[in-house]
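Here the complex is missing a single protein chain, while all its other protein chains stay put.
All chains are identified by letter, namely A, B and C, in their written order; residue positions are counted from 1 within each chain.
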Amino acid sequence: MIGARETTEGGFFSPLQNIISRATAQRLSCLVVPGPELALASGLDLPAAGLALAAGPRQANVLLLVLPLSEKLLTAASIAYAQMPRPRMVLALGEGTFSPLPEADATGPLTSEGLMEATKKLRQIMAEGIFATKIDDYDAPALQTRIEYTCPMHPEVVSDEPGSCPKCGMFLVPKETSTTSDTPSPHDHATMAASRPAASVSSAEFAHTADDNVAKYVCPMHPEVTSDAPGNCPKCGMNLVKPDESEGHGHHTHSHSAHADSEKTAKYVCPMHPEVTSNEPGSCPKCGMFLEEVTKAGGEEQHDHSSHASGKEAAKYTCPMHPEVISDSPGQCPKCGMNLEQQTTDDEHDGHQSSGHDHGGNALLDGLIGLEPGFMSMIEMTDGTPRSSNGLQMEWITAPFGPFFPGLPGGLTLELELDGDTVVEAKTGSLTGLQDPLKNGPLAAADYVAALGVQMPLATIAYRLLACRAIEVAGNTFATPEIKAIRMATLARERIASHLSWLSQLGRQLGLKAVEREAATLHLLVHAADPATIQALEPRVKKLLSKLRRTWFLSRRLATVGALPASAAWDGPTSHDNTAAGRFTARLDEIATSLNEIKGASSLSAPTLADIGTATGEGHAEVQTPRGLASLHIKLESGKVVSATLKTPSMRHIKLVNPLIEQRELADALVAVASLDLSPWELNT
Amino acid sequence: MSAVLLILALTVGVYAVAVLEDWASHNRLRLLGPVISTLALLGQESVLHRKNDRLFFETAPILLLVGALLSLAIIPLAPGLIVTDLATGALFFNAALAYVLVALIMAGWGPDGAYGMIGGWRFLGQLIAYAMLVVMPITTVAMRAESLSTITIVESQAQLWNIVYQPLGFVLFAIAGMAMAFVPPFDLPNAEGELAGGVEAEYTGVRRMVFRLGRMVLILSVASATTVFYLGGWLGPWLPDWAWSAIKILAVTALMLAGGRMLPRVREGTLLAWAWKLGIPLALVNIFLVGVLVLVVPL
Amino acid sequence: MSMELIVALSMAAALFGTGVYGALSQTNLVMIMMGIELILAAALINMVAFWRYLHPEAMEAQMFVLIVMTVMAVEMAVGFGVAIARFRSRGSVEMEEAQELKG
Partner (left out) sequence: MSLQVFFLLAFGGAAVWFGIVVFLTHSMVRSALALLFSQTAIGAMFLVMQAEFLGVLQIMMMATEMSIMAIFMVMFMMDPGGLGEMDMKHQRKTSLAAGLVAFFGALAVAVFADWGPLATDIPDAGEQVRLLGFELLGRSMLIFESAGLTILTAMIAATALAVQARERGAKA
C-alpha cells in the first residue's frame, strides 16, 4: 500500500496495529474528485458502500477519482492527496489516466457495483495492514515548492533572499510557492528589484567602487547607522547600503534615491536644538536625539524647530481657520487670534528622512515630527491598502474555496478575498470545462452528440438533446411527435435529478444532514429510472419537497441572500422573488411540474439522433437545461459537424458571482454562489 | 469509591454522547461506532502543518478538553456524587467554559489556515451572542436557590422543577447552551459546508481525537448543566438518584443533537441580532419575573 | 511571621513593575492597555491579599475588588472605542503617530 504509515518490523504493538488496521478499514471517508455531485450523477451510492464524505483532504483517507478528469483537476487532486494524512488510498473509477497521482489501490467501472467491489478491495487492503515497514514518499510536480520571501504587510514584495521589506522594514517571511504555478505574479520583476534595497550591489561592483571614496554603508531605515564595511544593520538587520551607489539603481525611485541625492548636500540638525548641525548623521550632543536630515526641499516643513536651519524664504504663515490671512512671519491671526501655521509652498514632502521611506504624499504624516528614526509607521502601512467597508482593516486573507470544497460544485474554483468575515472580491474559474469536441477535425453527427453528452456529465441528456435538435434543424429532419414527447419527459427526469443533486449540495452547505441524505438517495433512485418507478417515488419526493418548504427558518435564511439585480442575465429557474429563496422555491416547483410531465411518458431514454444522411446546412437550437437556457449553433457538411458554437447558462451566470457576493458575509456569499447552481463543466477553463 | 464511580460515569457519559452524535449526523445507531472511530484516528497520521504556531496548535485540543472536564466538576449526579461542591459552582461552570473560546481561537490561529482562523474568530462573535444568555438564566436559578452551589440548586427544585417555575429561562439557557457547545445549527466555528471543518480542519490523528473528545465532554457538560439547573438534577420518583441524572442528561443531549439537524445553520449576524435584540430583553424580563415569584410564591 | 502576605505583595510588585514598563515602552495603544491591565491586576492582588491576611471580616475589600474589575472592563471598552475611532480616521493606533494630541 502506497500511503501506509511507517512502522518497525514486528514490533511490540503489532496486535494493536492489527486492530487499528481493521478499525480503519471500517472508517473510510473519501474526498471525491471532482465532487460528490458527479459521483451522484454517475450513480455511485457512496453511503451504501460505507464511504463517508470528508469535509476536506485532512479528514479523508480515500481519494475517489471519478474519471476521466482534466489535467488541471488532476494537479489539484495531487495536492489534495499530499494533504491527506496517512494511511491514504486512491480509488479510481471509470476510465482515464491520472498521472501525477500514485497508482490506484483499487479500480473499477464507474457504476455502483464497481464502487462496491472496489471498496471491498480497499477495505481488505486496509485491514491487512495500514502499517508498512517501508513507505514511499509521494511527490508530484505540483508539490515542488520554492521558498520565496515576502513581506507580511506588502504581499507584492517578493524576494528570493531573506531580508527586510523596502517599504516597511519588516522582516520578510518565507513563503512556499509552487514552481508549477502557471501564472507568474505580474509584479515579479518590479518587486524583485525593489525588495532588494539598494544593497543588491554585486560583489564585483563592490570591488570596483570600494576604494573610490571613503565608503560609508548606511542602513536605509536607520540613517544613523553607518559603517565602513558592508553588513547588516544592527537595528533592523537590513543590508547596509552604499549611499552613492543606490543612485545607479533605477528601480528605487522611492525613498532611497531621494535619500542618496540629498546625501551630498545633506545637513543634519537636531530637531530640538536647531543650532546643532552636522554634516554626518549622529545624535545631538545636547539632548541625544537623532539628528534629522535637512535638505532644501524638506527643511521647510520642519517648521517650529528647524526652519531656521535652511531655506525658509518660501515659507508663509496662515491661519488654520482663515485661509485668507497670510503672513511672512509667525504670529497670531488678526481675526481669531489663533497661532498662524506654516504653509509649505513646496509639494515634495520628502523631508521625513527619519522614517526613511516614501510617504506617497500622505498628508496625515506631515506635521508629525520627532518620530524616532526607524519607527515603523502604521499610517504608512495602511496607507493605500484597500479599505474595508467598515473602515477597519482587519487581516485580509485570500482563501480558496474549491476545487473540492464541500457545498460547492467540484471543479469550480472560487478564490475569495476576505476582510475578516466579509467577502471583498471573488475570482472564479473552472478546473474542468469545455473542450471543443471538434478540435481534431470534423466529427460525424452522431459522434458529436455523444461527445457533447460526455462532456457535460451533470446534464448529459439536455446537451445530447441540444445537439440532436441543432443537427436535425441543420439537416432539415425532424423527430416524430412521439420521440419528441419521450425526449421532453427524459429532460424532465434529468431536471428532477439535477435539482435533487442541488438540494443535496445545499443541505450539505447549510448543515441540513437529513436533507442532504434524502435528496441524494432520491437522486440515485430517479436519475435512471423508468416512468413507473418515478411514479412510485412521487410521494417520497413530494414529502421531501413539502418538508423543505416547511423547514423553519430555511426560506428566511435564503431570502436575504443572492438578490439579483433586475437587469441580470439570469435564465435559470426563477420565481417572482429574485433571491436565493426564489430560486430555491422555483427549483422545488420545477421538480413538482417535471414529475407531472413524466406521468404521460411511456418510456424514457437518452435522446438519439434521427438519421440525417449526408445533409449540409446550418442549424440553431435552444434547450432549457436544468441550469438555464443553452443554445447551440451548428454547421453541417455532408453529414459531419464542422463547426459549432455552444452557449451554456453557466457561462452567463458565473458573471453574477461577483455582484452577488461582494461585501457579504462569507456564509451568505457561499449560499449565494450555491444558489446559482453553476456547473464547472459548462465553463471555459 | 465515589471517585471511581465518577470516572466511570464520565466515561459512559462521553461514550453515550459520541453514539448519540453519530446517530444525529448519520441517522444510524452504531453502538461500537465511537470505539472504531477512536481506533481509526489512533492509526492516522498526526499531520503538522508546515507553517504553524505549534504551541497553540498542540495546546488547543488539550485546553478544550481540560476546560470541559473542569466544568463537569461541579455537576452532581446524586447527593455526594460530585467532584467538588463549590460554593460558587454555577459561576465556576461559566468560568471553565469560557476557556472553550480560548481553545477554539488557539486552534483556529495555530495552523495558519484561513478556514480555521475564520472559524476561531467567528466563535468569539458567537460568544458575544450567547455569553449573557448563559449567565442571566443561571442568575435566576441562583436567585431561587439563594445559593450558587449546584447541590443547593438541585435541592431547591424539590417541590417544583425550574423548567416549570421559570420556563423562559430554560428556553434561553438551552438555546444559549447549544450555541456554547457549538452543536448544529450553531456550529459556526467548525461548519462543514461553510468552512470545510473550520477550527477542526487541520487536525488529524491523535490531536483530532483529543479535540473530538473535548467536544463530546463539552456537550455532556452543557446537557448536565441544563439538567441540574432546570430539570431537577437527580430528583425523581422510584429510580435511584444516579439513574434519574443519567436519563435526564442523555435525553437532553439527544434533544439538543436531534434538534440541530432540522435547522439550517444560523449565520453569525442573525445570531447576534437575535441574542441582543430578543434574547437579552427576554432574559431581563425573566430575571424580573422570577424575582417577583421568589418574593410572592416561595415554593 | 507574615510570609504569605509578603509573598503575595511581592508578586503584585513584580506584576506592577512589568505593567509600568509595558505601558511606558509600547507604542501601540492596545499594547499600552495591556500594560495598564497588568497594573490593575497587581492592585487586585494587593487588595485580595490585604483582605485575606489583615481584615477577612471586611467585605468592603472584596467589593472594592469588584469595582476595580469593573474599571478594567470600562477601560477596555473605552480604550477600544477610542482605538477604533482613531484607526478609522488615521489608520493607526500607534502613539508615535498621535502627536497632534500633544498640548
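Everything below uses one rule, namely that contacts are C-beta pairs under 8 Å (C-beta built on N, C-alpha and C of every residue); 3 or more make two chains touch, one makes a residue touch a chain.
Everything numeric in this text was worked out from a predicted model, so none of it was measured.
Trainee: Touching the hidden chain in the complete assembly: which of B:L48, B:I62, B:L86 or B:L289 does that?
Mentor: B:L86
Trainee: In the whole complex, what residues of chain C lie against the chain that is missing from view?
Mentor: 2-22, 24-31, 33-35, 37-38, 41-42, 44-45, 48-49, 51-57, 59-60, 62-63, 65-67, 69-70, 72-74, 76-78, 80-85, 87-89, 93-96
Trainee: Which positions on chain B touch the chain that was left off?
Mentor: 51, 53, 56, 86-88, 91-92, 94-95, 98-99, 101-102, 105-106, 109, 112, 121, 124, 127, 131, 147-149
The definition used in the following text is that only the chains that are shown with their structure count from here on.
Trainee: Take the average of all CA coordinates in chain A, do the same for chain C, and state the distance between these two points in whole angstrom.
Mentor: The computed centroid separation for chain A versus chain C comes out at 43 Å.
Trainee: Can you give the whole-Å distance between the Cα centres of chain B and chain C?
Mentor: Going by mean C-alpha positions, chain B sits 32 Å from chain C.
Trainee: Going by the contact rule already set, what residues in chain A reach two or more other chains?
Mentor: Counting only residues that touch two or more other chains, chain A contributes none.
Trainee: Would you please write down the residue numbers of chain C that are in contact with two or more other chains?
Mentor: none
Trainee: Quick one: which bits of chain A touch chain B in the complex? Just the residue numbers, please.
Mentor: Its residues touching chain B are 5, 17, 19-21, 23-24, 26-27, 52, 55-56, 58-59, 61, 83, 85-87, 130-131, 176, 395, 397-399, 405-407, 418, 420-421, 508-514, 517, 551-554, 557, 665-668, 670.
Trainee: Tell me, which parts of chain B touch chain A in their complex?
Mentor: The touching residues are 24-27, 35-40, 42-47, 50, 114-115, 117-118, 121-122, 125, 184-185, 187-188, 191-194, 196-197, 201-205, 260-270.
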